[in-house]
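To start, the structure itself, in structure tokens.
Here the complex is missing one protein chain, while the rest keep their positions.
Presenting subunit A:
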Amino acid sequence: MSEHLAPYDSPRHRDETAIAGMWLFLASEILLFGGLFLIFVVYSHTRAAGWALGVRHTNLMIGGINTALLLTSSMAYTLGVDAARNENARGVILAGLSAAGLGVTFLCLKGWEWHTELADHLFPGPGFALGGPQAGGAQLFYSFYFLSTALHGLHMLVGIGLIGWICLRTYRGRSAPLIAMPVEVVGLYWSFVDLVWVLLFPVLYLIGRV
């Protein structure tokens, strides 16, 4: 690809521009998940009893462990950003691999959780397991549950891919001076994915449980 002229005055100007771009993209992402949370806001009020019935059937143990995993992953990656600023390539790779490894563990647990829920007929539809007068609200909850965890999982896959790319490019470029900017940009995204889970966890597992 013939690279057109780079429009930046200096490396610092370039870095500022890229980081500002990621922040703006995250603003867009907030609105994406914001629309999804509207489903929660509305139905957890209009169909409160059924919604709470759904919440009580989620697996708090797995949800809790996953929350711990993801928070730790985010912390690991933040240490990597710190290492990048100190031009410590080994630190970046180590932190990246731990963050991605924790992320993969999260997804495996999530997959297992989905598997048990599908086996228990908790996917909304004709064979839905929860009967009684509140079944409709519980189905709405599980529509929201599967869709929001799928969308979040998709974001995690993208994030894990990006972290892998950071590790690879740091490993390949270890003889040259390390540029911290891409590590920071991916870090912003990974923290955002973490933050979405921090909101999803209480909504899916806690609010309405007792």
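In this text, contacts are C-beta pairs under 8 Å (C-beta built on N, C-alpha and C of every residue); 3 or more make two chains touch, one makes a residue touch a chain; residues count from 1.
In the analysis below, contacts and distances are computed from a predicted model.
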item	value
Per UniProt record, name of the chain withheld from view ["Cyclic nucleotide-binding domain-containing protein", "Sugar ABC transporter permease", "Cbb3-type cytochrome c oxidase subunit I" or "Sulfopyruvate decarboxylase"]	"Cbb3-type cytochrome c oxidase subunit I"
Among A:31, A:176 or A:210, residue touching the chain not depicted	A:31
Absent-chain contact - pick from A:63, A:80, A:96 or A:137	A:137
Of A:63, A:124 or A:208, the residue in touch with the unshown chain	A:124
For subunit A, the residues touching the chain missing from this view	1-7, 9-10, 12-13, 16-18, 20-21, 24-25, 27-29, 31-36, 38-39, 42-43, 46-47, 50, 123-125, 136-137, 139-140, 142-143, 147, 151
